[in-house]
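The structure is given below, and queries will be raised subsequently.
Just one protein chain is left out here, and the rest sit where they should.
Each chain carries a letter (A and B) given by its place in the written order, and its residues are counted from 1.
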Amino acid sequence: MEYEAVIGLEVHVQVKTHSKMFCGCKNEFGAPPNTHTCPVCLGMPGVLPTPNLEAVKKTVLTGLMLGCEINRICKFDRKSYFYPDMPKNYQISQYDQPLCLDGGVVLGKYAFPKDAQKDPIASAKKNVRLIRIHLEEDVAKSFHFETTSGIDFNRAGTPLMEIVTQADIASPEEAFAFLSTLQQTLSQARISDADMEKGQLRCDCNISVRPKGQLEFGTKCEIKNMNSISGVRRAVAYEITRQIQTISNGGKISQETRRWDDAAGQTYLMRTKEQAHDYRYFPDPDLMPMRTDLGLVESMKQQMPETPSMREERYMRDYALNDYDASVLSSDIDLSHYFEGVLNAAQGDRQKVAKAIANFIINDLLGLLGGADQTLADCKIMPEHFGGLVSCVDAGKISSKQAKEVFVEMFATGKEPSTIIQEKGMVQISDEGALESFAKQAIEANPKSVDDYRAGKMAALNALKGQAIKLSKGKANPQLIGEVLEKLLNA
Amino acid sequence: MDVSYVAHLARLALSQDEITRFQSQLSGVLEHVGQMQKLDVEGIEPTAHASPVYNVFREDVELPSLPVEDALKNAPQQANNLIIMPKIVE
Partner (left out) sequence: MELFFETLTGLREKLATKKVSPTEVLDALKKRVEAVEPSIRAFNHIDWETARAEAAALTPEDLAKPLGGVPVAIKDVMAVKGQPLTCSSRILKGFVSPYDACVIEKLRAAGAIPLGRANMDEFAMGSSTENSADGPTHNPWDTGRIPGGSSGGSAACVSADEAIVALGSDTGGSIRQPAALCGCVGLKPTYGRVSRYGLVAFASSLDQIGPLSKTVEDSARILQVIAGHDARDNTSAAEPVPDYLSGLNQGVKGLKLGVPKEYFIHGIDPEVEKIIRDAIQHLSDLGAEIVDISLPHTNYALASYYIVAPAEASANLARFDGVRYGARVKDGKDVIDTYCRTREKGFGSEVKRRIILGTYVLSSGYYDAYYLRAQKVRTLIRRDFSEAFGKCDAILTPTTPTPAFKIGEKTEDPMQMYLADVFTIAVNMAGICGLSLPCGFAAQGKHGRLPVGLQIIGKAFDEATLLRVGQAYEQSTEWRKERPACA
């Protein structure tokens, strides 16, 4: 029997703020234990929470960027459960009036893992619908020793967004695409660094399988503890296989929470869902309700940055870039800014120049950066110089081949392209007399190619062209030398 | 009311004597509280705050934290600036 998977995600995202959600302690990852704590985030007797406006704004902004409806009246609720990492033994969260409702994330082709981009589903622009986004406080971090556990409250009380999807995801690759799109959107808008390895983005997956075509859902399991987007893909794939095998072997899936072990590549049973939680939600009497229609939504709409998918579309529309180039250039906000900076500095036909810049960035720069273990911030090539180089090629001053050499030199030294061109004596030969002499030498030295050309083999012209350029030590203008060769051969 | 069940939700161990005593005392209280069920509250808005004001926020400004020794001073058990508990099993 053929089975299909039904997957919903609960994504927790740390919101980037200076201070915590309900107190003034610094919101920072990696500080020495318990150095960012105060009576409020330690849940000392007598303290009260005061909500951080920036965290509310960033949650609203997230909602707007993901097409959510922003709830007009919202409130904070207390969610009660006892756990040592939770200072008050209730979490301030949002229950029935969250900040954002509905919305969705469209899965673009290049958000899928590379090896899955050819799959037709990657091109389907599937919309994964969201149920809600709410704001809450994060819990402390526990460290486990032989017989004890140690707790560091630095993370306790930092702002956390919870994004809940509909069970719209059907494969590990879609889960991957959803998370990478979300990760890009949030990090580009500076809402969160959303780094899974740092726990800034955490994802629980609810997975069930059912015979294809069946309407009723199967029993779901919740998978936790993935610390990368590709880890989520592996965990989901493992879990789908496990569930299908269990059912195929006549077994039953029981509702349970399972932990992913990335090293072992398996999920393990954490707990069964026998004892249902009773969170005893009620409106937090310490916190006043919120109205989003008194200017909050309006001001956030004005501050709404372009999302990666909006930018991708703009690149395709305005610069006629192909979908791959557009997606790579919009995948990182710094890269997009760099690309646009270079484009502004370059002269020539917009679309032609844009394509040339895209090629340089994608085919050369990203590789060079990777090889040098650098990021764009370390890059020595000023956008103006980069633009200048592209202009030189566009104006026919140097060949593309020469330009690549210059680009490598620019990357290494940060020098201006004109300086490098001069130093290397790289001026392209466009003088017809000089080109004719290289062309004649090439024709004389390669009678076989001449015969082939005259017999109609067009490829032979390229061979002759290559010879002529070689004779010119690479300085001959490739387009012009081709024209001169043709003229001589056809004469 | 299942006193033992509710007490466990509240992480409260009780002796058998307490369970019996609370069971009868609380049923008396619930009986009194039950008067409320006679009232017609159809269409009445609930009051969560005595005088509700909307959008009372704090600006995102960092304030000094406690020195770590003050933060941990009242802890029953601590080591290496961590608060220590019996092992937490998830």
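As a working rule, a residue touches a chain if its C-beta (ideal position, glycine included) is under 8 Å from a C-beta of that chain, and two chains touch if they have at least 3 such contacts.
Not measured: the values here are computed from a predicted model.
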Ask   = If you put the missing chain back, which residues of chain B would it touch?
value = 1, 3, 6-14, 18, 21-22, 25-26, 28-30, 32-37, 39, 41, 44-51, 53, 56, 58, 66, 70-71, 73-77, 83, 85-89
Note = For chain A, residues touching the missing partner are 39, 42-51, 78, 80, 82, 84, 87-90, 151, 153, 278, 280-282, 285-288
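The working rule: only the chains that are shown with their structure count from here on.
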Ask   = In angstrom, rounded to a whole number, how far apart do the mean CA points of chain A and chain B lie?
value = 41
Remark   = Within the complex, chain A is touched by chain B residues 9, 11, 48-49, 52-66, 68, 71-72, 79-88, 90
Request  = Could you pull out which chain A residues touch chain B in their complex?
outcome  = 17-19, 23-26, 32-39, 42, 50-56, 75, 82-85, 89, 142-153, 259, 270-271, 278, 280, 283, 285, 287-291, 294, 296
